[in-house]
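Omission of a single protein chain aside, the complex is shown with its protein chains in their original locations.
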Amino acid sequence: MKFLGAISRYQKLDPEQRSFIGNARRKFCSTPAELLEFFKPMAVFDKSCDEARAQLLNFVILCGVLSFLGLIAIGVLSDDMPVVIPIVAVIFLMIFPLLILRWLLGRVDIHNNLRDFVVPVVNLIGQDTVAGHKIDLELDLTGKKLASKLKSQKKDDPGWFSYPKITTSIYHDPWFRLTTDLVDGSKLMLTIDDQITVIDRTYKSMSGKIKSKSKAKVKHMIRASLALRHKKYAVATQNDVRQLGPELKLKDGANRQLFSLKKTIKTDDIDANVDPKLCVELLGRIFMTVQPATKKGS
Amino acid sequence: MENCNMKRGFFFLRDCDYPAHQSCSSCGKSFCNEHLRLKPGISAPFCLDCLGKTMQQSIQGKDKGVSTRDNYDDYYYDTAWCYGYRSNYYSSGSYKPWYFGSVNADDSDFNDSDIRVFDAASESDDPDAEAFDPEANVFDS
Partner (left out) sequence: MIEASQQVTNKPAENITATPKGLYAAFDTFPAPKGAAVHIREFAQTLFTYTGSGLLLVLGDEELPSWQIEGSMQIRRLASGEPNYLKRAMQFGEFVYAHAEMLRNDLQIAHFRDPWGGIPMLDVKNRSYKTVYEVNSLPSIELPARYGNISSRTCAKIRRLEQRCWEEADRIICPSQVIRNCLISLGASADKITVIPNGAHIIDAAQIDIPADAPGQYLIYFGAVQSWQGLEVLFKAMTFLRDLSELKLVLCVSGSKPRLKYLQKLAARMSIEHQLIWQMKVPQIVVSNWLAGAAISVAPLVECARNLTQGCCPIKIVESMAMAKPVIASDLPVVRELIDHNDTGWLIRPDRPSELARAIRILLAHPDECRRIGENAQKKAAASLTWATVTATLAGIYRQLTAENLADPFQP
């Protein structure tokens, strides 16, 4: 019974963590160790919560199938097996508490991006920050289709009883912002903005029925920026870094040179989490391209 | 006293300055307490590199059953995970870590980017250059 484990883990969370699960939106300014200490129990809970919900769904399906088979058995055996009726009734009635439990766990569920993206990225970036140095982190895991995130909406309605009717809604969800200084003196900024396009289509089927379909497309726009110090890294020209491709933006400053790389990932799954590897690879590509500054006198 | 043998960091590797306390049961090198964990199941001290690699192997073999990863739940959201992840990342060939930062690494150690220059395939295409040949003597006086 995994839901028992999930409930027990939820009860172990402190009020601050429960509150974060409730709002799923917050700005942090803490050391990587503090952030991990804060997120780790929630990540472990979220994992067990997902497993518990999956298990509960399986139980609901099992109960439904057993109830159906029970009803058939009652019909076939009629009065011969009076014990079957209460058993079938109990199995059928179990479906409701299981569904309620699953719904309750769903209410305290948090987007998988927390445990599969935020925690690993903070963990990895934390390896290269100076001990005790803080990370500025802005998270918004509230949901991608909130009214407040609606950027534009276009309705294509041919009129009364005319089909298809298509509504295209575009949401903008800037859910991840991380800024910190690395151990080599570079300033790092990682951002992820999701753009969700939801197409709701109402149409008349061949049989004359009115049907509705909703389709979502998600674009994860990941941007990794590194402001490298001239003291540490040789100033690069566009020609030096042309292998980084046209997505690179290069900006020169008095003491630093800013490298900014973008990557866009498309998916149809609105709940899909972002792979931390995508961010790591963008940063890795920049570090693999730049050259160390020549030491004076050498 | 011997210093911890762990290299800390992800994009930049630096030496760990803490004194070593115990040896890793897998690789035998000495590490400080921060870089040692008890391996689930056998309760023997493992360094984060060895433990991380074991965790990555169990994650990659997750199709066989979730239970393997469950064993490492305590370490999955911990620094130990980073050490296995970086080992996989480096070996994928897409990144070679730098040896500089606020803490100087022992730069007489050869890292992967030094070594790859000496691959037989990396020898200069110039016909003037020498290709690998065990019998060839580059240092013939």
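Every chain is named by a letter (A and B) in the order it is written, and numbering of its residues begins at 1.
Just so we're on the same page, a residue touches a chain if its C-beta (ideal position, glycine included) is under 8 Å from a C-beta of that chain, and two chains touch if they have at least 3 such contacts.
All figures in this text were calculated on a predicted structure; none of them were measured in a lab.
Counted over the whole complex, the shown chains touched by the missing one are B.
Contact between subunit B and the absent chain runs through residues 107-110, 113-115, 117-120, 122-124, 126-141.
Basically, only the chains that are shown with their structure count from here on.
For the pair subunit A and subunit B, the distance between C-alpha centroids works out to 30 Å. On the side of subunit B, the complex with subunit A involves touching residues 8-12, 14, 73, 77-79, 81-82, 85-86, 89, 94-96, 98, 100-103. Those residues of subunit A that touch subunit B in the shared complex are 36, 39-40, 43-44, 47, 115, 119-120, 123-128, 130, 182-185, 232, 277, 280-281, 283-284, 287-288, 292.
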